[in-house]
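Here the complex is missing one protein chain, while the rest keep their positions.
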Amino acid sequence: MIRKLILTGVLFLSVAVCLLGLIPALAQEKSQFRTEDYLYSTLEEYESVTGKKITRFTEAPMFRTMVAAGELPPVEERLPKREDILVIKPVEQVGEYGGMLRKMGTAKQEELHTLNSPILRQNVDFTKVMPDLAKKVELSKDYKTFTIYLRKGLRWSDGYPFTVDDILFWWEDEILNDDLSPVKPKAWMPGGELANFEKVDDYTLRIHFAVPSPNLRMKLARFWQTGSQGNFFDPKHYLKKWHIKYNPEADKLAKEEGYEHWWETFNFHKTYWPGGKDINLPKMGPYKRERVTTTELVFVRNPYYHAVDTEGNQLPYIDRIIEYLAPDPEITTMKIIAGELDFSIDASLKDYPLYKENEERGGYRTILMEDALPTGIAMGFNQNHPDSVKRKVFQDLKFRRAMSLAINREDMNEVVFFGMGKPMQATAHPSASFYKPEWGEAHPYLRYDPEEANRLLDEIGLNKRDSEDYRLRPDEKRLTIFIQYAYTGDAPEAAMLELVKEYWEAVGVKTEVKMVEYGYYFAYVAGMEQDINIWPLDATLEGQLYTWPLHKFLFNGGGVMVIGLKWHQWIVTEGETGEEPPEEVKQWYEWIDEWLTHAPGTPKYIEFAQKIFDWYAENLWEMGLVGMAKKPVILNKKLKNAQLEGGLLGWDTAYQSSYLMEQWYFEK
Amino acid sequence: MKKKGGAKIKKGEISAEEEFYVASQWQLMWRKFKKHKLAIDACIVLVILYLIAIFAGFFAPYDMLKRTLYRDCPPQRIHFFDEEGRFHLLPFVYKMERELDPVTWRPSFTEDKTKKYPIYFLIHGSKYKLWKLFETDIHLFGTKESEGPFLFGTDKMGRDLFSRTVYASRISLSIGLVGVAISFVLGSILGGISGYYGGAADMIIQRVIEIFISMPQIPLWMALASAVPPHWPVIKTYFAITVILSFLGWTGLARVVRGKLISLREEDFIMAAKIAGTTDGRIIVRHLLPSFLSYLMVNLTLSIPWMILGETALSFLGLGIRPPAVSWGTLLKDAQQVSVIALYPWLLIPGIFVIITVLSFNFLGDGLRDAADPYK
Partner (left out) sequence: MWAYTIRRLIYMVVVIWVISILAFIIIELPPGDYLTSYIAQLQSQGGAINEAQIAALKKQYGLGLPAYLRYFKWMQNMFRGNFGRSFKWNEPVLDLLAERLPLTVLISLFTMIFTYTAAIPIGIYSALRQYSIQDYVFTTVGFIGLAVPNFLLALLLMFFFFRYLGWSPGGLFSSQYQIAPWNFAKFADLLKHLPIPIIVIGTGATAGLIRVMRGCLLDELRKQYVITARAKGLKERTLLFKYPVRMALNPMISTIGWILPAIVSGETITAIVLNLPTTGVLLYGALMTQDTYLAGGVILFLTALTVIGTFISDILLVWIDPRIQYERSR
């Protein structure tokens, strides 16, 4: 009897201990932050959904003084019309106004705050879009017509009203103007025809496309759309004086400012980023620029930001953001451990022990997020290599498979990522709705199998070796792969490629690795001389894939992953230049064009997406290594409402802005 | 002691003062040089370093790219006594166990006292090619199981720092010599022409020298080095870097040569040679140069450390030698991190080598300079 009791007791205890062990694990594994849970498209919606009422609006103390002095209109007049105000629910609790957020200004971060809020905004993994500048976007059933409803009473950061006129100014006076846009953007020409913009009223716009374009909603939510990639709107009231259509003296004005032509000075003034030097350029968004020097950037809150929290406090909470510019990344590390930064996503994994050891003294906490790159870097062999022998080798699928099998990704994970990454092939991000594991972590050629690799290489005719035991090509010369990569700062390329060299030489393929300056990388790759393209694999979240011209991304991948430039040229110029690609490549382009005409969630959408990526995965055009690694992020202990633990982070998530930075605050 | 065409003079036959007058120039220099203790020490140090560099493969237990599982390992302790107090003739190391701190992920190593690996000398290890000619596999020391010893610890890829430092010395130590050789040629030719012929040539070359002297080195090196195409193989890049370094280095030598030539060309013995019909070139080489060879040597010796430091600076900026080639500069670049100073400070050891080398050359140069004018 007693023995039974004891046994049961022990069993019980062990189970309890196991469960207890799970709890911390579960606690750490916070589920992905869902942006959509905290946004209400309008105040009207908020009140009807929650039944609560917002009775008054308040603003930051720094504005209160300005209002009292008559420098600013009262907050009710600065926000959009009451029923159209955007409501954001604080993640933890309603915050306090004040403070200055200190961080390092890398190019990406600088861009983030300098750019405008988009028409719609993305959630973290870009599977959904939510209202931002627009309160609603409607699609016609055939996906050819879109109606955008802007918030009534929306204003630019200088107080001027934001209306459809600003969008039309961009479209008609910039895109359609041949001096400013000698080449028209393909993104706005689905089906080969330019879209048609129609103003319905000051706050309603209709866009007509020649073919179904269901991805417009996501396109409008691409954060980077509103700046470096080509705005969707521009402050007409501010810029028109430099535009020849509105100011016949524009050329003279340009000369006064030191330029030759009106469009040069127009471009200077309309540029937000990079290098946007006109601080007075009005913008939309929680912050606007206050000060720009070569050592720091300071952003101050925008008095006309269109969002409030659930108690009617105008956002953002934090008064200012300061970004320090420094040439050496070790400065960032030093500043972090000195506690001089309130937020940093530039911390690197290799310094993790250092950060942890200085947390107490520095007054910050180190959390781990997940890198949004499915693979730190992707590698793609050049299918249009000028050397015909190499070309034949690279075009052989068995070769690519062998090279993938030769890589010991587990080892790489240990050495470079502290074991905190995941071996993955290059493919869409697993969060995509159409994702299949066999494209990524369950890819048949992901495993480490040097014997099979050797066998395959022998099989395809690379079986002869030279005096140093390196394989020879069919023409008796030694087969050497030259890897030249550009340092991007997004991934530990140097370490990973050194290992790749080791693995490939172990199966007899001589490999040379060299880091080059990325300006040089582009010239080199555009000249199609490279053996293999190397680049961090970003833009893989669903929203990105769907709104990006994918084929461009693979065969002429934005100049970075140029696997088949000649094929791409052939298809794009319809046979006039380039080289004719195999039938399946042509077919693939057609599948993509077809895919883009189907709306997300529909069976055809999933069907074509899977066709596209099946083919992509099967042919191993791009190889993956290790990705989705843990990423240390530094947060000041006093910074609240920032729920980042375990979340995705990367260019794809628009970094931290999909985590609703405007409602972060400093606890006093 | 030898005199030209004469009988040997035995020691003690003449007084020390007479010895002084009778000794040849070189003997006097050697005597003065010996006095400068630091210079002698420096000389010995440099000889050792260069020997190590020449026989790099022999001295290094590991290949410079070889990875082991011992990542971020601090310098290993070599034991003669095991834990029971027994003495072993052959020193040994213990197996190291690597652990990551669960909270901070900091790697720490503990010795596993149950596994000993004795260090053998003249051991057969991994194959390497001596000067790309002879293949051999004998290393000065190592363990049979390739489990160390990591005299300087390892880096984050698990590569033995001692071996890498040894291999790196090949590039770092030779760049100085090659660079200085180029400077020597350039400087002597230009300085020679300038000093010997005078006139317009002198004026032009003088101006050119002034231009070069007034240029700030590092910005110019940076600009030149950034122009080196990155896809060049290591050897080509190496020579490009040496040329860039000597681009600014020849001026000092040229000035010295010129100065000396100007003061010497009026000397009688040069007049005599001219009258005898010797060609200008022969005059310069046979008569003028030897008389200030000592100054040349001093100048050259003092230029070498400048080049070594230049190489480390360029490599630090990523403009010099690039991985996977190793030089002390690239090793220091890897160590140029806050994490390293705080957590893995042994990675800074190549810096000590740089310092020692530079110091040694400076002391050597000082000694030579003191000795160069034995008649002072």
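First chain written, first letter: the chains are A and B, and each begins at residue 1.
Operating definition for what follows: a contact is a pair of C-beta atoms (placed from the backbone, for glycine too) under 8 Å apart; a residue touches a chain by one contact, two chains touch by 3 or more.
As the structure is a computational prediction, the values presented were derived from the model and not from experiment.
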Among A:150, A:221 or A:322, which residue is in touch with the absent chain? A:322
Cross-chain touch to the chain not pictured, restricted to B:73, B:256 or B:309, is B:309
Given that one chain is not shown, which residue among A:32, A:140, A:181 or A:280 touches it? A:181
Out of A:129, A:432 or A:539, which touches the unshown chain? A:539
Residues of chain B in contact with the chain that isn't shown? 38, 207, 210-211, 213-220, 222-224, 226-227, 229, 305, 309, 312-313, 316-317, 332, 335-336, 338, 341-342, 348, 351, 354-356, 358-359, 362-363, 366
Go through chain A and note every residue touching the omitted chain. 102, 107-108, 111, 175, 180-187, 224, 228-230, 258, 263-264, 267-268, 271, 274-277, 291, 293-296, 298, 322, 324, 326-328, 330-331, 334-335, 338, 340, 486, 488-490, 517-523, 538-539, 544, 548-549, 552-553, 558-560, 651
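Going forward, only the chains that are shown with their structure count from here on.
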For chain A paired with chain B, centre-to-centre distance based on mean C-alpha positions, whole Å: 48
Note: in the complex, chain A contacts chain B through residues 330, 333-334, 337, 350-354, 356-357, 415, 418, 482, 484, 494-495, 498, 501-502, 513-517, 520, 524
Under the touch definition given earlier, write down the residues of chain B that touch chain A in their complex. 65, 67, 71, 100-101, 103-107, 156-158, 226, 229-231, 318, 322-324, 336-339, 342-343
